[in-house]
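To start, the structure under review is shown below, and the notes come after it.
Removed from the display is one protein chain of the complex; every other protein chain stays in position.
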Amino acid sequence: MRKVAVVGAGLTRFMRRAQETGPELAWLAASQALESCGLTLKDVDSVALGSAPDAFDGVHMKGEYLSAGAGGWGRPVIRPYAGGGTGVLMPVHAWFHVASGVSDVCLVVAEEKMSTCHPHPQGAFITIFDNILERPLEPNLIWIFALEMRRYMETYGITKEEIARVSVKNKRNGLDHPSTHVAQEITVQDVLDSEVMVAPVNRLDISPASDGAAAIVMVAEDVARRVTDKPVWIKGIGWNLDTTYWTNRDLAYPAYVERAARMAYKMAGVTEPRKQINIVEPYDPFSYKELHHLEGLLLADKGQAPKITADGVTQRNGNMPVCPSGGLLGVGNPIAAAGLMKVAEIFWQLRGEAGARQVPGQPKMGLAQAWGDLMQVGTVAVMGVD
Amino acid sequence: MGTIEHVERVTDLRAWPGEFPVSHLYTMGIAGERFFRELKDSGRFLGTRCAACEHVYLPPSLFCPRCFAALEEWKEVGPQGVVRGVTTAHWGADGEPLETPETLALIQLDGADDVLVHRIEQVDGASIGDRVEAVLTEAAERKGSILDVRYFRPA
Partner (left out) sequence: MRERTTPLPGTPLSDAAIHRGDALTQEWPSSLRYAWDTGVAMGRFLSELKAGRIVGRRCERCQRVLVPPRMFCERCFRPTTAWQYVEDSGTISTFSESYIRWDVSRVAEPILIAVVELDGASQGGFLHFMGEVKPEDLRIGMKVKAVWKPPEERQGSILDIRYFRPFDSAQDRPA
């Protein structure tokens, strides 16, 4: 299989509500990504388009609706979907296009316009629950996070304070991001004092729904060498799906994230992730998820991610910076675009182009991970400069 | 062709009923905002033009889907146009027969390269190639919606 590199990236603001339509958001990110590496739409020979439920934008067959804004006119387009995992499923999926030789230049776009959904985008999430067994209980999406967070905390003896540190870190990191509607300087106490939504989840533990789009350009080796002297290679990809019967699983540990990570590590030749992965962007829609995912990614022992967080290891100037972008907590959460934003962040960080967010020490290998569905999906991309 | 079987009582099927309890509030978009404002306030139709592709988009697009250029050239199109496709509907959106059949057409407004879908006033006699013109609601009643156009009629 051929080598595949990311050579360009683009991002819109992440906003509570955008005036732009979905296709306009997609175009803003996609055209920026092409411009950033001196390529044009003519150079693109395939499109990978990711977007989470049609119900948010309120347009059935959303992929087809968005495709013109994603450069899909007259081109092969596929829209994979894995809930919140979609954003990192995109480079996984696009990798095959280029590695197989079918495509030389794949434009990879992820978009979400959740604000369209009324009374609240969470209302659309009610369909994530089993229609017969769970919907009659009129659940809120946050219930499953609260149940998982509680199980995680009790299994390992983790406190709310330890978890709140993630919100503090990521929201502060997000202040250095050009897209900031949720970034702010807060303290652990602020998190604990914020409104209890579904115990033990407080308001400041959650990244709110957002509108936005992200895009990257993935190309074959010869194209990469032509357009840039700093290609970022896709070293490994992994993805894994657990059963929908979430009540039959122990939620304390995301086994599906581990399986996805092992798949990516194997492909990337990573045998000691804690030594070899310099920078990590795990999916952080809720504060505890960053910790949960770090453990699933084998970057911390089970129950130990809070400790490395408290020790400062995951700060930008720590040994293993985590969510230097600010993550979803610091930048916003337009479902599919959020995951691809993390891939873009690793891209910029490895090239030394992350500006005020740049982690020191010239990181060589990074990892982006997303998660979704009913506590089910792990998607992982390992990226490196050599 | 409609459904093969029509079920009156879903409980006869040992089925579990449910609803999708959300509604949607769409913004028009950056290009759409300008298009609908112009229609509402001035009763005019605007498209955007891609000089490179020599194409005038209607409804107007912020970008050219063919070459991805940002489109900044706005031009007025219509209010007259040509019928490019036509059909008469005898069934409504809910699968029930309409009291009065409705004629729908694809209309290419003068100056635009794309077509709009809308109603034609006359049920019979509308053909491909006919020249038609837009009939708008009164200015004070317009909302900034495609229904600010009541229908098209022979020009």
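Per-chain numbering from 1; labels A and B assigned in written order.
The definition used in the following text is that a residue touches a chain if its C-beta (ideal position, glycine included) is under 8 Å from a C-beta of that chain, and two chains touch if they have at least 3 such contacts.
It should be emphasised that the depicted structure is a prediction, and the values quoted were computed from it without experimental measurement.
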Based on the whole assembly, the unshown chain contacts which displayed chains?
A, B
Selected from A:Ile78, A:Ile142, A:Leu175 or A:Met267 as touching the chain missing from the view
A:Ile142
Which one, A:Lys3, A:Arg75 or A:Arg150, makes contact with the chain that was left out?
A:Arg150
For the chain left off this view, which of A:Gly212, A:Gly236, A:Gly296 or A:Pro363 is in contact with it?
A:Gly212
Omitted-chain footprint on subunit A covers residues 9, 11-20, 25, 28, 32, 36, 58, 119-120, 122-123, 126, 130-134, 136-140, 142-143, 146-148, 150-151, 154, 178-179, 181, 195-200, 211-212, 243, 245, 247-251, 348, 353-355
Take the complete complex as the reference. Which residues in subunit B touch the chain that isn't displayed?
7, 10, 13-28, 30, 32-33, 36-37, 40, 143-145
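In this section, only the chains that are shown with their structure count from here on.
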Between the Cα centroids of subunit A and subunit B the separation in whole angstrom comes to 37
Name, in rising order, each residue of subunit A that touches subunit B in their complex.
17-21, 23-24, 27, 30-31, 34, 40-42, 55, 58, 68-69, 71, 73-74, 115-119, 123-124, 126-127, 131-132, 135
For subunit B, which residues count as touching subunit A in their complex?
16, 18, 20-33, 61-63, 65-68, 70
